[in-house]
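Only one protein chain is missing; all other protein chains are in place.
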Amino acid sequence: MSRGNLEPEKEPVKNGTPPKIIAFLCNWCSYVGADMAGTTRLKQPEGVEVILVPCTGRMDPLFPMKALVEGAEGVLVSGCHPGECHHQDGNLYARRRLEVLKGFLPFMGFEEERFSYTWISASEGKKWQQVVTKFTERIKSLNGKKD
Amino acid sequence: MTEFSTLMEKGKEATNPYLPEVAVIQKIVDETSDIKTFRLVIKNREKLKKFSFTSGQVGQVSLFGVGESTFAISSSPKTKDFLEFSVMRAGENSSALHELSVGDAVGVRAPFGNGFPVKEMEGKNILVIGGGIGIAPLRSLIFYLLGEREKYKNVKIIYGARTPNDLCFRRDLRAWKRRDDIECILAVDNKFPGWEGKVGFVPAILAEEAPAPADTVAVTCGPPIMIKFVLDELKKLGFKKEHIVTTLERRMKCGVGLCGRCNVGPKYVCVDGPVFTLAQLEELPNEI
Amino acid sequence: MAGKPIEMRNKKTKEQLENLKTQVEETLSQVDFVIGYAKGYDVLHPTPLFVRSTKDAQALIWDDFCINNLATYLPSQKRPGGLFHPHEKIGLVVKGCDSRAVIQLLQEGIIDRENFKIIGISCQGKVDVKKLKNRVPIERVENAEIKEGSIELTVDSRGQKYPLEEVLYSKCLSCEYPTPLIYDRLVGGEGSLRSKGPKEFAQDPYHDVEEFEKKGVNERLDFWEQEFSRCLRCYACRDICPFCYCQFECIAQTRIPHWLSQKTASKENKFFHMFRAMHLAGRCTECGECERACPVDLPLLLLHKKMNKKVSELFGYKSGINPKLRPPLIIFQPEEKNIEEEKWE
Partner (left out) sequence: MSKVIAVEKIDDWLDTLNETHRIFAPFKPGGATRFEGYQRGKELDLERFAVSSPKEAFFPATETIFNFKLGKENVSETVVSLESQVKNQNQIVFGARCCDAKGLATFDTVFSGSGYQDPYFKKKRNTTLLITIACHQPANTCFCTSVGGGPADPKGADILLTSLDDKYLAQTFSTKAKTLLAGSFFTDATQKDLKEAKDKNEAARQKLKTFSVERVSQKLTKIFESEYWNEKAAKCLSCGACTYTCPTCYCFNLTDEGKSTGERVRTWDSCMFPQFTLEASGHNPRPKKDHRLRNRVNHKFSYFPTQHRMLSCVGCGRCIRHCPVSVDIREIVRGVQEV
C-alpha cells in the first residue's frame, strides 16, 4: 500500500534525507523574497524545489494535485499579498482556487499539512525562512508519525 | 537485450512486431521551413543489409519517451546502407523529431503496408503527381523508376507546393529536370518573384497538361484536398480506375493490423494500404 | 389526503404522461426535436428519446425510473449534430434536479437561452436501480410496480417488495427542488413536498460526506486506492456529465499537454477523478449521473458532493439555482469572508 503516495517501490524517506517539497513561488514577490533570504544567508531547510510561476493567478490547482499524487511530500504556494499583486487580481482568483483545493485534498487521503499557500512579499525574506522551515518540519513530523 | 526478433528482420514472422530497431541519425537535410529529411542508419548492420522495401511502404519512427508516428520511406529501395524519412512538423512526435540532431538515437519499425504496384506498372507510361509532403513516397518511387528506367515507357512528374521554398528535394528536382528521359513539371500555387515554373494548383496544372490516359498509370500523393480534385481530373481525362493509384493517410499506432485504429471499412490502411487504386477505394465506405 | 397516497402517486404519474405528450407535441412546432424518455430494454431502464414528429411522441413514457439528466445533450458536442454549433433549436424534458444543470450551463454561457425550450415536469423521486441490483438479480426483471409505499419487482415470476425509502436515489430523499427552477411549460403543477426520507438523511444531503470525513487519513487513502483500482477509464462519468463538454480536448487523453498517463493503475485513475472533481468545483449540480453511469459502481457523487460542500462553506454558493450568478471560481472578493490566511508563528 503506498503511504504518502510515494511510488510503491520507493522505500519511505529515512529520517536523514530531506523530504521532497515543491514550492511554487510567484515571480514578482515571493520568489524575490526567497531569493533575498538566500542572499542574506538566512538558514533554510534542504530539499525544497522552487518552481517559478509568473503569478499565483497562473496556479492551476492541478499543479499541486499532480505533484502530490506523483510522490511529492509537501507543496507550498506563495505569492504577493492580496492587494499587492503585480497583475492586480491574480492572487485574488488564486486564493479561492487554492482554498478549495486545500479543503479537498484531505478528503482524498492527503494529510492537511501537505499543502499550504501563503503570501510573502519581495521584502519578507525573514517570513519566507520562517514559512519554509515550519512547513518542512511539519512534513518531517508527518513522516515520523507514520512509520 | 531481448529474445524477440523485430519486424525489420523477419517481416510477417517477426516474433515481436512492436519492438523497434535502434537507429542513429546520420544526416539531417532541411528541405523546407517545416520539413526535414532524416537519414537513419540501423545500428545492427546485418539487419540493415537484409532489409528491403518497396517504394510507397511506410515505417514507424519511435522517439523513446515521446511516441511513434508513421512516415513514408523517401529513400530509394536500392540504397542499402541507410533509410530516409522526410518529416513535416505536425504533432508531438514529429515536432520532437525536429528537435533531434545528428548522432541521436531513434527507433525504427519498417516496412509496413503494401507499396506501389511497380511490377504491374512495368511497360506502361507513368504519371507521378505530388503535392507538398506527398512527394516523399513518390521520391522513392522516382528513384526506383530511374533505376529500372528501361522497364517503363515515358515518365512524367507533376509536383506542386505552396511556394518555391516549400518544394522538397531541390537537389533531386534539379537532377530530374536535367534528364531527357523523364519530364518534370514543377508548380507553385501563385506567382512568386524569381519563379519561372508553372503557377497554379496541381489539379489545374494536370488539366492543362492533359496527359493521354492510354496505357498510363497515374500515381498521386498529397494533402487530401488535392487528392480529391486530382482523382476527379484523372477520371475526366479518361484514366481507368485500376490505373489510378494513390495513398491513404490514417492515425496509426501498431502498424501491423492489430490495434484496430486505421480501418476504412473492412480494410486496414497499415496492412491493406496505404497504397490503393481508385477502383479499390470506391469499394470502401466513403469515410476518407 | 383522500385515497391511499401511493395510488395517488401512480395517478399523478399517469396524468403527467398524458399532459407531457400534448406539451411535447405543442413544442415540436417551435423546435427541431424534443428530447424525452422512452421505454428501454427493460422496465427499469428508460432511454432518451429524440422526438421529431407527433408519431415519435407516442413512444414517450414517464414513470418512477426516468432518471437520465437530459440537459447533458445541450452542449453542442453531444448533440446529434455533434461537433459544431448548429443553430438547432432543442426541446427538453427537465425534472427539478436536471433544471439546475440547465441553469448552471446558462451561467457558464455555454448554451443560449433562446436556442431551447424547457418542458419542466415535477418529480416524486426516482428508484435507484443500483440499490435494487444489490438486493435482487435485476437482469431478469419482468415487471415493476409501485404499491402501497413500496416497489414490487417480479423476477423469475416471483414478487419482491421494497419500501420506497430504501430504494429511491439518495438525492431524491433529500431533494429540495421537486419542481424545475426553469421552464417554458410545466407538466403536472407543483412538485410534491420533499418525500419523507429517513429522518437524519432528509435534513442534510451531505450526511454521507460528513460520515466519510470522520475516517482517519490512511483509512481514506486506502479506501480510494481500493475503489479506483476498479476504474476502467471508460470515461462514462465524464461523457454523461452536462459540464464535461470538452471531451475532444480532455486532458485525460491528450499528449499536449501530457497530464495523465494512459496506464490504468489506481494512482492514475485517482488523479483523473480528482482533477475532474476540481474542474467541477462550483459547477456540479449533484445530478448523480456519473455514479449511475459507472459500470464498476464507484462512489463518484461522494467526491463532487465534498467539493460542493467546500464551495458552499467558503462562498455560500449553490450551483444551478440562479441564472444571474457567476460561478464562484471565476470571480473573487477583495476580502474573502470565510478564508483566513494561514498563521506561521
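Per-chain residue numbering starts at 1, and chain names A, B and C are given in the order in which the chains are listed.
Just so we're on the same page, contacts are C-beta pairs under 8 Å (C-beta built on N, C-alpha and C of every residue); 3 or more make two chains touch, one makes a residue touch a chain.
Computed from a prediction, not measured in an experiment: that's the story for all the values here.
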| item | value |
| --- | --- |
| Which displayed chains the hidden chain touches across the whole complex | B, C |
| Hidden-chain contact residue, picked from the options C:Q58, C:Q226 or C:N322 | C:Q226 |
| Hidden-chain contact residue, picked from the options C:N115, C:S150, C:T264 or C:Q333 | C:T264 |
| Of B:A72, B:I142, B:L167 or B:V256, the one touching the omitted chain in the full complex | B:V256 |
| Contact with the hidden chain (one of C:K14, C:K133 or C:K161) | C:K133 |
| Omitted-chain contact residue, chosen from C:R113, C:K147 or C:R255 | C:R255 |
| Hidden partner chain, residues of chain C it touches | 40-42, 45-50, 68, 72-73, 78, 80-83, 130, 133-134, 137, 139-141, 156, 226-227, 230, 232-236, 238-240, 247-248, 253-255, 261-265, 289, 292-293, 295-299 |
| Residues of chain B in contact with the chain not shown | 1-4, 7, 12, 14-20, 22, 24, 62-69, 90-94, 102-105, 107, 224, 249-251, 253-254, 256-266, 271, 285-288 |
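Rule of thumb we're sticking to: only the chains that are shown with their structure count from here on.
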| item | value |
| --- | --- |
| Nearest-to-centre chain - CA centroid comparison | C |
| Chain centre separation in whole Å, for chain C relative to chain A (CA means) | 36 |
| Whole-Å gap separating chain B and chain C, where each centre is the average of the chain's CA atoms | 51 |
| Touching residues on chain C, where the partner in the complex is chain A | 212-213, 217-218, 220-225, 259, 267, 270-271, 274-275, 277-278, 281-282, 303, 306-307, 310-311, 313-315, 328-330, 332-334, 336, 339, 341-342, 344-345 |
| Chain A residues touching chain C - in the complex, by the definition given at the top | 1-3, 5, 61-62, 65-66, 69, 82-83, 89, 92-93, 95-97, 99-101, 103-104, 106-111, 116-119, 127, 130-131, 134, 146 |
| Residue ranges of chain B in contact with chain C within the complex | 67, 91-92 |
